[in-house]
Structure formats: C-alpha cells, structure tokens
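Removed from the display is one protein chain of the complex; every other protein chain stays in position.
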C-alpha cells in the first residue's frame, strides 16, 4: 500500500466562488505533482470542470509549474488570472 | 533726426548680480533688434563683458532670436541658462 | 509597513519610507478606481488578494527593481476590500538621486505588479451586474493566459 501526502488547497477569488470553498485539505497518493493535485480537485468538485485546462498554481506562495512536486504539508493555490492595480 | 524706442530691460538671476541692477529702461535708435539691445547693454555696463557672446533673450516673456525686432514698450530680458527643477 | 492594507492608502508614510537627503527625485504612481470599464459604468470594486504570496511577489519585484536601478528605493502599497470610484487602489513610490531612475523603477514596479501580484477585483456595475475582472479575456492584454505553462 502506497504512502499518501496531505496538502492544503487554497482557491482564490473567482475560483473560491466557483467551487464554493476557500480552503480544504486533500490526501493524495505519493509522489504527487501540481498536475495530480488539480486532477484530484476536479474529481472532488464537479464545478471544477469550469476551471481552465491548466490553471495558474502556486506551491507555498510561489508560482509553480504543472510537473512540480508537491510534498506533505504544502499549500497549493489555484489562482485566477491576476487583476490587481 | 531718427526716432528712438524705449525698452524695459530685465536682468535675471546671475546677470542681475553681475550688472548690479535688475531692471532699467534704455532708449535706442529705431528700428532696433534683440542684438542691438544687447549691444547697448554692453556699452552701458562694463561688467556686461562677462556675458556670453549671445545670451539667451526673451521679448515680452517669449524666447527671442538675435535678429528679432524690438518695439517701444517691449520688455527685453537677458536670461542665464535655466536651472529649475 | 504591510504591502496590503484595508485602510485608505496614505502617500506621506510611503514617501517617508524612501526619501533621503541624497535622493533628489521621487516618482509616484497611483492607481485609482475608475467609473467605467469596457464601456460599462462602475460603482465600486472589491479587491481580494492571496496575502502571503502577494507580499512575497511584491518584495521580489521591488528587489528586481533594486537590481536594475541600485540607487532607487521603492515603496508599494495595495489596498484590499471595498473601494469606490476615485479611491486609490495601489501606490508605487520610487526615490532616487536622479529622476530617470526614479521614473524607470516606478514604472517597472507597477507594470510587473499588475502582471504578477495575486490580487483580484470584482466589479460592481451601475447596471447592477457584478463581474470578476479577467485581463486575459480582454483583447490584446499580453501573454499571461492563466495557464501554468505560459506563466
């Protein structure tokens, strides 16, 4: 039986509204990547089908690429296109 | 006998210090130009030998060229290189 | 001073952060809430941010500016919460010995901030509609398409 990693998810702005949640924890089979985490989000939330194919993501407050590894305790954020200023 | 035009001279900043006067009137033979006015200033003020060959001049608050005409009542200003801001 | 603030942005404390006797130029940019967006009347905006990342990315951008213009010192603040038309949403203050670096550093920071800092705004329109602003849906708004691969 494989180990699991528990990560904290953050959904920001429009994505939080879309999924109806701002923050949650998800357990995934290790090893896992940003892409795997987003796949798990889609499996859990039907509304996630409205997310772009590859939403902008951050791991521990730094922008991350699709294949970047995610470790236990990491905070993975899904970010809509930014619109500050 | 030729007509004369009386003009108001303004010496600004360093030039006022150089000539020891900020403002005065000069009468010149008509017709007269910016160049003629500066020549008359040189004749009157020995210290004017320290002015540049062709100092920056304004007639009625607008920058003027050496050959521009000057009429009675005009204000002719001799301006050091500007240094604002 | 925190980069994100729920209170109105005040210019004086930001200027005090960067001014010094050897800096002769201060360039400032203020972004204000406008009364229209893409042809629709705007009543106000709700700004939200991903706080820790917004702070980190802003510090990163300011550090990049210090690399490009070593004489410049830059202070930034971004408002979050409910803003109305005319409110200052963002302020960038750059001081330097000479004006060229102050302008260039100020411009760099606001351009990068708008591209990279995780802040979002929800627009309340005069017609009663509400909409999240999405720069990638406007025409010709640059390379950032909300895709990890392009980012």
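So that you can tell them apart, the chains are marked A, B and C in the order they are listed, and the count of residues begins at 1 in each.
Everything below uses one rule, namely that a residue touches a chain if its C-beta (ideal position, glycine included) is under 8 Å from a C-beta of that chain, and two chains touch if they have at least 3 such contacts.
These figures come from a predicted structure and were not determined experimentally.
Seen in the complete assembly, the chain not on display touches B, C.
Against the chain not displayed here, chain C makes contact via residues 11, 19, 21-36, 85-86, 97, 99, 102-103, 106-107, 110. Residues 10, 12-14, 17, 34, 52-58, 61-66, 77, 79-85 are the ones on chain B that touch the missing chain.
Keep in mind that, in the parts below, only the chains that are shown with their structure count from here on.
Once the centre of each chain is set as its mean CA position, chain A and chain B turn out to be 76 Å apart.
Work out the mean CA point of chain A and of chain C, and you get 26 Å between them.
Per-chain Cα centroids separate chain B from chain C by 51 Å.
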